[in-house]
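The other protein chains are all here in position, but one chain of the complex has been omitted.
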Amino acid sequence: MRVKDVKKVVLAYSGGLDTSVILKWLQTTYRCEVVTFTADLGQGEELGPARDKALLLGIKPENIFIDDLRETFVKDFVFPMFRANALYEGMYLLGTSIARPLIAQRQIEIAEQVGADAVAHGATGKGNDQVRFEIGYYALKPDVKVIAPWREWDLTSRTALIAFAEQHQIPIAKDKRGEAPFSVDANLLHSSSEGKILEEPWDAADEMVWQRTISPTEAPDKVTEITIEFERGDAVGINGERLSPATLLTKLNALGKENGIGRLDLVENRFVGMKSRGCYETPGGTILYVAHRAMESITLDREAAHLKDSLMPRYAEIIYNGFWFSPERRMLQALIDESQKSVTGTVRLKLYKGNTIVSGRQSPNSLYSMKHVTFEDDQGAYDQFDAQGFIKLNALRLRLGAMAGRKGGAL
Amino acid sequence: MRVKDVKKVVLAYSGGLDTSVILKWLQTTYRCEVVTFTADLGQGEELGPARDKALLLGIKPENIFIDDLRETFVKDFVFPMFRANALYEGMYLLGTSIARPLIAQRQIEIAEQVGADAVAHGATGKGNDQVRFEIGYYALKPDVKVIAPWREWDLTSRTALIAFAEQHQIPIAKDKRGEAPFSVDANLLHSSSEGKILEEPWDAADEMVWQRTISPTEAPDKVTEITIEFERGDAVGINGERLSPATLLTKLNALGKENGIGRLDLVENRFVGMKSRGCYETPGGTILYVAHRAMESITLDREAAHLKDSLMPRYAEIIYNGFWFSPERRMLQALIDESQKSVTGTVRLKLYKGNTIVSGRQSPNSLYSMKHVTFEDDQGAYDQFDAQGFIKLNALRLRLGAMAGRKGGAL
Amino acid sequence: MRVKDVKKVVLAYSGGLDTSVILKWLQTTYRCEVVTFTADLGQGEELGPARDKALLLGIKPENIFIDDLRETFVKDFVFPMFRANALYEGMYLLGTSIARPLIAQRQIEIAEQVGADAVAHGATGKGNDQVRFEIGYYALKPDVKVIAPWREWDLTSRTALIAFAEQHQIPIAKDKRGEAPFSVDANLLHSSSEGKILEEPWDAADEMVWQRTISPTEAPDKVTEITIEFERGDAVGINGERLSPATLLTKLNALGKENGIGRLDLVENRFVGMKSRGCYETPGGTILYVAHRAMESITLDREAAHLKDSLMPRYAEIIYNGFWFSPERRMLQALIDESQKSVTGTVRLKLYKGNTIVSGRQSPNSLYSMKHVTFEDDQGAYDQFDAQGFIKLNALRLRLGAMAGRKGGAL
Partner (left out) sequence: MRVKDVKKVVLAYSGGLDTSVILKWLQTTYRCEVVTFTADLGQGEELGPARDKALLLGIKPENIFIDDLRETFVKDFVFPMFRANALYEGMYLLGTSIARPLIAQRQIEIAEQVGADAVAHGATGKGNDQVRFEIGYYALKPDVKVIAPWREWDLTSRTALIAFAEQHQIPIAKDKRGEAPFSVDANLLHSSSEGKILEEPWDAADEMVWQRTISPTEAPDKVTEITIEFERGDAVGINGERLSPATLLTKLNALGKENGIGRLDLVENRFVGMKSRGCYETPGGTILYVAHRAMESITLDREAAHLKDSLMPRYAEIIYNGFWFSPERRMLQALIDESQKSVTGTVRLKLYKGNTIVSGRQSPNSLYSMKHVTFEDDQGAYDQFDAQGFIKLNALRLRLGAMAGRKGGAL
């Protein structure tokens, strides 16, 4: 912000030290009214302290917003994304990326409601989250002023930050005085860790990094078998019990955690142009990914599946880069949602020490035809002779090429 | 073949009962000279008996071709494919698909050498392999006559087949009298099982199906740590020891096998239009896939990686459908190979009960810049303020849309 | 058909000599009841004679179906396709391809209505139309029997065909005794000519081939200026006059015809594997294509437009190959239709001797912001300084690559 005329700002506020410092810095630097917004996205922290701290820092009660967004998060963000089998760079289930647009959306709703002209977040200038927040802000409220303190202030060392906190009577938990050995983000879908002790990509991640799953080596010696029920592309139950989206994901997280499922140690490419290394834990999401693919395997037409697969990298990139609220994401979502109408049925899985193993799938909409595929007598369901013409015409262009001197598909 | 004027045919001959029946059937039906071709692709069977049996069935010694193609298979087929991180339908490492073009190629070479006008294979009329063989034949020798006995003859039951074998004095191993409970294909990259007891996709695969890997539950309780060395996209060594392509894959197979790695139970879509269920074991290939992605993660530029990822489904489909010898595969290969010039370095992995876990990657060509990504003072390597302009211009079209009434990326 | 037990067949019947011979051949070969279906798709022929001829050939009145499908054709087939800016192989507006699924659909509706177990068409075994018809049939009525006389009978020469016609008292127009110098297909969207005198791709098409447009060299020396009005991606009016879909296209055809617009002489790749040469005339469609792109140019978001463009070749291929009634086409259509919500406004065009020239576009939903783009003082709408950060972060990965020795984007 080079424009200093901010009147009221809605801050994405976690209640932690960093966003508390931001809160106070906004008050002192912009001399504007600060509204705090704290969301429960399943990060596993109490929200009460955030309210207390906001009050302590001088925020008026009517300016403190605390929302439980867990069901919205899973139903309207996580599930639509999982319909696409989205993996960024072939591996990453996008746990952080998918939470940011919801926070941005709610922040803007609050800004409209309280008449704020600005929003602020606590993401740094090196990462993807600043992009995801701000793209969301601008797409939803094009005239909003955006304040990104980490890009603006001079509190660039831990010492400076602590000094500012002390100077402004911001309470500092004992264990926050020193620097954390790595940085964590968490929500109902995943936890991510990065930075500091994780910065050297040749060094194995320390076991302390993994907080949401037990190690495969520590997981039980026995297989846990479960079923997941799907309707129109979304999981709706576990072991026959119908569950709300957030409840279902919570349960899958527990199952994944105790079986050591969903760890990923990845070097990825950030939208801002550098590579970074992250350690991700997506226990329930990993199970859901495998199950959804298995559900699709018997209910989706081949070309429908291949079309989805061919667009998936683009879809994942869009979300990773922060363009959830964009025409291109909406268009792809329309295509993906259209494909899921018959993705209904049950998948059976074995969970065991880091493995999610499909052991069965069934559906009222199955396209799997035992009558056709059987090695036994198929009673005329399939005429093997058809294959000859099929192959000959598929080969024709290559035969014509070979006759013209381009053997073996040469160009 | 409606044209019966075949003079000499090169048969892809395994030495087993089925292709022995085909051999005799070709002799009696087409009254043509039969040349047998048996390849060692690492399927794990002795080739000596194939020669003996061919001789027994009246094939002239000069018409018996037996080749060890393992190094060619891995170097010229498996490795180029792994450069693409090819997965069919998100899961399948294409172990059968990639072997067929090599067999077809060698069969046609032999046909040219011995002056044969026809080739024959033992694939059925329902599967993909017939397509893969025949597309290869036609692309390499456009005037070749193709005989696919399973689409032509009336030996459509096991009983009829055995009767034909007995009538023609074809030796029948005791355990081949009855029907196998499922059908198997194997080579150095993988084993696949399908059919019969595997036809119901809701039924879990019996443990007897898995022949090339021990179960994760039976695998050792301790982690095996290895390194894989890469040069220009191909694996060249394990634990610092330089190995030839086939030797390397053989060693990875052993490592994968004993750690329960590489099983896949999948319902897939065949090119001929039906779904089928296969159980695949790709122990070494699974490790190689994970390692190659990790190697790329620090050596490939982001857009190079994303471009590859976006084309991978198409590339995998091309190979699955049998179009290895095609212009489109060659074009994509040119793109992929271009990308691999700097994919050189070392990946460290932990193998444990079905898991292949990346624990480190390093490269002389690394694009990972600790100087840029660090949470510490980066001494000006990266100007966080740049992010503001980056975000604002990336958001501009969405802001203009929102100003025109299309908030949140609405269309 | 190897199965001869056909009871009742619905024939796509034009009333011409060829389909009359087919009608009689079906009666004599399959000894089944024949139902004729003749559609007005705007091919420019009277349908009365088709009825008379069917009666003459012994078809019962209740078995004669004649439908004017022009509005359906344009509204439900042509317009959805034009929303995609579909061009096959960069050039072809798919005039024949888009008509086939509608004919197939109506034929199957009639089959269901009259209880027919079979359908028949007059397309040859070399072309795309057989595929388009039959894919449609099978997708809509999976158990239908399909009769394709040209692939089955022995009337393979003109002489044999005429002899059969004479033998069965089929009236033969004088000018149909000899062979036509080329083959024609027509509907409201286009006319296509191919075969015979057009088979040598080096020879220029004779002027007589072009039947639906006057030559650019013969077109008026003056410019005709028109406007086309769009709503949600579809043309709804010309020069301010609201018109029904078929009326609108008819009028555009007249405008295109008299201005020599819409000719295309193309060598294309057929789905069955060979190349063919076609001369196409799409006068109104060519104008519509240019206008629709211009309409989108101010109303579509950039990434929405680019996503559409990237999928267009696949969409066009799907339609060309005959897969209108497929999940993949429906999925892409959902994406495309989603994009068109704001494609509303007016385009002004100059038509002149083969040229369709955009001279203006306006829209209530325009995303064009003169305030931003202006070379004049923009009063802060756009901060040029933002571009620096935008460029620096877009370049960062390339800079990191160059620092690692890969200058100029080398790999």
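We just call them A, B and C in the order they show up, numbering each chain from 1.
In the analysis below, a residue touches a chain if its C-beta (ideal position, glycine included) is under 8 Å from a C-beta of that chain, and two chains touch if they have at least 3 such contacts.
This one's a predicted model, so the numbers in the text were calculated from it and none came from an experiment.
Touched by the hidden chain within the whole complex are the displayed chains A, B, C.
In the complete complex, the residue from C:E134, C:E229, C:E281 or C:D337 that touches the missing chain is C:E134.
For the chain left out of this panel, the touching residue among A:K7, A:R31, A:K222 or A:K341 is A:K341. For chain B, the residues touching the absent chain in the complete assembly are 269, 272-274, 300-301, 303-304, 306-308, 314, 323, 326-328, 330-332, 334-339, 393-397, 400. For chain C, the residues in touch with the chain missing from this view are 85, 89-91, 105, 124-126, 130-131, 134-135, 138-143, 148, 150-151, 156-157, 183, 195-196, 199-205, 216-217, 221, 223, 263, 265-269, 272-277, 293-294, 297-298, 302, 305-306, 309-310, 312-314, 317, 323-331, 348, 352-355, 357-362, 366-370, 372-375, 377, 382, 384-388, 390-392, 394-395, 398-403, 406-411. Touching the omitted chain from chain A are residues 301-304, 338-342, 365-367, 369, 372, 382-383, 385-390, 392-394, 396-398, 400-401, 403-406, 409-411.
Keep in mind that, in the parts below, only the chains that are shown with their structure count from here on.
Centre-to-centre spacing of chain B and chain C amounts to 40 Å, using the average Cα coordinate of each chain.
Shared interface positions of chain C, defined as residues touching 2 or more other chains, are 301, 303-304, 338-339, 393-394, 396-397, 400.
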